[in-house]
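Some chains have been omitted; the remaining ones sit where they do in the full complex.
When the chains are written out, they are named A, B and C in that same order, and each has its own residue count from 1.
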Amino acid sequence: MPEPKQMLNVAMIGHGFIGKVHSNAFHQVGHFFPTPYQPRLKIICGRNRAKLEAVASQWGWEEVSTDWRAIVERKDIQVVDIAVPNALHAPIAMAAAAAGKIVLCEKPLATSRDEAERMATAVRHLPNLVWFNYRRVPAVAFAKTLLNEGRVGQIFHYRALYLNQSGNDPAKTSGWRYQRAIAGSGAMGDLLSHAVDLALDLNGKITGLIAMTQTFAPARDVDDAVVMMARFANGSIGSFEASRFAAGSRNRNSFEINGSLGMLRFNLENLNWLEFFDATEPANLQGIRNLLVTGPNHPYAENFWKPGHVIGYEHTFIATLGDFLGTLGRKETFHPNFDDALAVQRVLDAAERSAESKSWVRLDR
Amino acid sequence: MPEPKQMLNVAMIGHGFIGKVHSNAFHQVGHFFPTPYQPRLKIICGRNRAKLEAVASQWGWEEVSTDWRAIVERKDIQVVDIAVPNALHAPIAMAAAAAGKIVLCEKPLATSRDEAERMATAVRHLPNLVWFNYRRVPAVAFAKTLLNEGRVGQIFHYRALYLNQSGNDPAKTSGWRYQRAIAGSGAMGDLLSHAVDLALDLNGKITGLIAMTQTFAPARDVDDAVVMMARFANGSIGSFEASRFAAGSRNRNSFEINGSLGMLRFNLENLNWLEFFDATEPANLQGIRNLLVTGPNHPYAENFWKPGHVIGYEHTFIATLGDFLGTLGRKETFHPNFDDALAVQRVLDAAERSAESKSWVRLDR
Amino acid sequence: MPEPKQMLNVAMIGHGFIGKVHSNAFHQVGHFFPTPYQPRLKIICGRNRAKLEAVASQWGWEEVSTDWRAIVERKDIQVVDIAVPNALHAPIAMAAAAAGKIVLCEKPLATSRDEAERMATAVRHLPNLVWFNYRRVPAVAFAKTLLNEGRVGQIFHYRALYLNQSGNDPAKTSGWRYQRAIAGSGAMGDLLSHAVDLALDLNGKITGLIAMTQTFAPARDVDDAVVMMARFANGSIGSFEASRFAAGSRNRNSFEINGSLGMLRFNLENLNWLEFFDATEPANLQGIRNLLVTGPNHPYAENFWKPGHVIGYEHTFIATLGDFLGTLGRKETFHPNFDDALAVQRVLDAAERSAESKSWVRLDR
C-alpha cells in the first residue's frame, strides 16, 4: 500500500450550486490525481440551517455552521474555500488570510478592483487559488500547449464570446447575480471574467481596451451584456462579448485564435473538443479539424478515463484542485491564484470605466 | 480571338426538372470548360406541347417536337440526350444508337438488367454518357484522388446512404417514380443507383451482396427503402441504404470510407465539403478535418469560381458534360458511360434477386 | 439530518479500467441520487496483488483478495459486481447467485447464448443488473421519452453504428478483447451488444436478421467488424454496423431513427446532445435541431448539474446505479437486467449463426 496521504481539513463557506461542485472536487480529487494531500470535508458553513444540513448530508460534510467568522479561525482548519456571492469574498478571504489559512475563492475574485488588490495582497504569502476552472478544460490546456509549441505562429486575432440566455428568462432573474450590491456587476463579472482569464492565460497581457455595456431588462442595475475591443501586448487584437441575452446559447464560453500558422477554436458547450486548423498543410488538405481531446497525449487524459470517453463540467474543478494540491506538495506557486484574478479584475475595472467614459482605457500592467 | 468551336446539335427528349438541368449544362459548359465543341440547343421533344414550348422558350431550344422517333433520325442532330422516365430510356437509346448518334442518358440506365445489357451493346461503338453526375462533385473527385494517392491506405469499410423523405410526403407520391411499370423500381433505381455508381468508382468491384427491400406505403408497387450488405473485390465490406422514408434527410447521398491510414466522408447536402481523417498524424492531432473543396488544387476549382466560393447542384452536370466533350475531342472513352451504368444495373439486379430470395448473390463480373 | 442510509457491502471482482468506472459509481451515486442505500466499497478482488492494492488505495476499497470464490460466499457481502473479462462472467455470476447475492455484471453478459440462458435463470429471483450503461445517457433516455410520446410517429428505420479504430492500432490488440477464448467474440460482443441493447430498448423486438462478420487482422480469431440487417416487430427495418477498424471514430455509438413524424439521432462522442427533426413543423421551418440535453426537463438533469453544464462518460454508470438502487428500494424490477442482456445475447447468437450460414435467421422471441 502507498504511503497514507496527509489530510487537509477544509471549511467551505457556501452551500449553493457551486458549493456542490466544490464538494464533489474535494471528494474526487484523490481518485484521479496522485497528490500527497487528501481534502477532508470538515465543515460547511452557510446561513440557512435546513439547506446546510441537507447539503452536508448529501455530500458528507462532517459539521455544519452558520458562523463563518468562527469557523475561519478554527485551528483544525487548514483550507478555507469561499463559494458565496461575490460581495462576501473579500471579508471571508481577508479573515482567512489573517488566520493563515490556505484560501480558495470563487470567481470573480471581488466586486471591485480595490477590493481585489487588498485581497491579493492579503493572501500573497499563503497558498491560494481562484476557481477559474476553465483553464483546466483539457481542450483549453491543449490549446495552450499548441500555442506554446508555436503551432499557431504569430497571433493576429483573439476572439472570445461567453454567451448564455439566462437573463432573457424572467424566471431566473431574481437571484443575487442580478443585483449590483451583491454581485458587483452582471455579465461582466459572471461571464466576461472567465473569458478574460482565458485570454490573459492564452494570449498574454492586454494593453488597452474599450467596452460598452447594456442592460436590456428594465429595473435591473447590472449589465446584461458587454462588448469589448482590446489590444494585446503581443500585437494581436481582441474582441470580447459576454451576454445573458443570447438566445440559442446555453453556456457558450468560446474563443478563436487566428495566427500566421493556424487557428484554434473552443466552445465550452462541446468541452471535449478542440478545433485546430494547420495552415502549414498543403493547401488542398487544409481544413478545420475537430480533435476529441480525451487522449492519447492530451492534458489530463491520464487522470480521467480512456481515450474516447468524455468528461464533464465537474472535471475541470477536479483538475484545478488536483493541480493545486500538486503545487502545494512541491511548494510551487499555483495559477490561477489571487494575483491572476486581480489581473482579470483590472481588466474588468478598465472595461467598466471605459463603458462609462465611452473611451479607450490603457492598462499599464 | 480563339478558333471557333465546332457546334454539336443536341436533341433532348424530355422537358421535366432534369431536362432543365441538362439545358443549363448545355448552355453553361462552354463558359467553364475549354472544349472544342459547343452544344447547340437544337430541338426539345416531349408529349405536352404547352409545357414543351414554355421550357423551350425559357431555355432557348430552337425547335420543339412531340415525336421523338422522327427527331432521333434527323441528319442535323449529332447528340441525343435522354431525360425521360426510365421505361423510355431503352427504346430511345436503341433508336439513337441505330441512327449513329452520340447518346447521353439519365440514370438509372434501364428498368432491368437485360434492357441495360442490350443498350450498352447498342451504343458501345458510339460516344456515350450516363448522367451519374455525382462523380463530378469536386469533393467526390477529390476523394478519389486521395484514395488513388494511397492517403486512406487499405480500405476496410465502405458505407453509403442515400436518404430523403420524399416518399413520406403523400403530396409527392403520385408521380412516375412511384410506379413500377415506368420507373422499374423505387428507391433502388432512383437513389441506390447513385450510391452504387460511386461505390464502384471509388472502391472497385462488388463480388457479392445481400439486400432487403421494404415498401412502407400501402398500395405502392415499388420499394420505398433498400438495405444492402456487400463484399468488394479489394477485401473491404460495404453497407448501403437507400430510402424515401428518412425524415430529416433532404438529399443525403453520403459515403464514408475507413482505411488503414485514414477516413473520407461526404454528404451531398454539403457538397462543397469533404471530411478527411489522417491516421498518420501524431495521435493527439488526429481529428476529422473539414475541407472546403473549392480550391486551390481541387478538382474543377479552375473551372468554376475562386477558392471560398461555393458551387451548387447544377455544376456537377456542367462538369460531367465538360469532361465528356473533352474526351470527345481527344477521342477517349468517357466514364461513366453505358457500360459503367450497366455495371450498376447488374448490382441492382442482384439486389432485387437477393431481396426476393432472401439470400446472398454472387456477382461474377 | 435525513435518515441514515442502509449500507450495501459490495465485492467487486476485477480491477481494470471498467473496475475504476464502477468504483467511481459506487462512490458517487449517493451524491446525485437520493436512494435509501449506500454502497460500501468493501472488497476488491483480482489476480495481481500489486495492481489490486494500488486500485484499492486509489478508490478506497477496504479489503483486497485474490480469491473470488471465497469472497462471493462471504456473509457480509450483499452485492457482487462482476468487472472481469467475459469468459469469467458466468462462473462468478452463478456462484454469486447461488450465494443469494445481488448480482451486477458487465456486458456482454456471456460468451454464448447458452451461458447467458443459464445465468439469467440463476439470478432471476435476485435483484440484478447488467451494465448496459448507455440506456442512461440523458440524450438516449430523452429519445425514449420522445418515442413514447409519439413525437417520431410510426418508425420506418432504425440505423445503428458502433465504430472505433482500436483494432487498427497494433499496439492495442494484444489484450483479452482480441481472443475468442476469453472474449467470446470481437466487435460483436464488445460493440454490437451495446447497439443491440439500445435498439431493443428503443425500438422493440427484432424478428429476423442477417449478418456478416469480417476479421481484417491476420491471425486473430475474433471478428473485427460486423454488419447486420434486421426486421423489427414494429414493421421497421434496421441496419447495424460495429467495427474496430473505422479510422476517424473514437467511440461512435450512434443511432438514427426515422419515423412518420420525425427523426432522432445520437452519437456517444457528443453524449450531451440529441438531434431531433420534427416533421410536423411548417415545411420551411423543418430542420434538424440539436438539443443540449442538460435540462430543464431532461432525464437526470435534476440529478447532476445545472442546464448548460455537461456531464461525461462516468455519469451514465452513476445513473444506472442510482436507478438500480431506487428499484431495489421500491422492490421493482430493474432494466437492463440479466433477462434484457440475454435478449441481446440471443441477437448476437443469431448474428453469429447467420454470418456462418450466410442466411437470414428468425428470432422467435
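Convention: contacts are C-beta pairs under 8 Å (C-beta built on N, C-alpha and C of every residue); 3 or more make two chains touch, one makes a residue touch a chain.
Owing to the predicted nature of the structure, the values given are computational and were not obtained by experimental measurement.
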With 3 of the identical chains in place, the whole complex in this file holds a copy count of 4
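To be clear about the criterion, only the chains that are shown with their structure count from here on.
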Which chains are shared contacts of chain B and chain C? A
Chain-chain pair with the highest tally of contacting C-beta pairs: B-C
What is the chain whose Cα centre is as far as it gets from that of chain C? B
Chain centre separation (chain B, chain C; CA means) in Å: 42
How many angstrom lie between the CA centroids of chain A and chain B, rounded to a whole number? 54
Roughly how far is chain A from chain C, centre to centre by C-alpha average, rounded to an integer in Å? 35
If we count contacts the way the header does, which residues on chain C are in touch with chain A in the complex? 1-2, 17, 21, 23-24, 27-28, 30-31, 53-54, 56-60, 164, 250-251, 269-272, 292, 294, 304-315
Using the touch definition from the top, list the residues of chain B that touch chain A in their complex. 142, 276, 278, 282-293, 295-298
Could you list, by residue number, the parts of chain B that touch chain C in their complex? 156-157, 159, 163, 165, 168, 210, 212, 214, 216, 224-225, 227, 229, 231, 235, 237, 239, 241, 243, 245-249, 256, 258-263, 265, 275, 277, 279, 288, 358-360
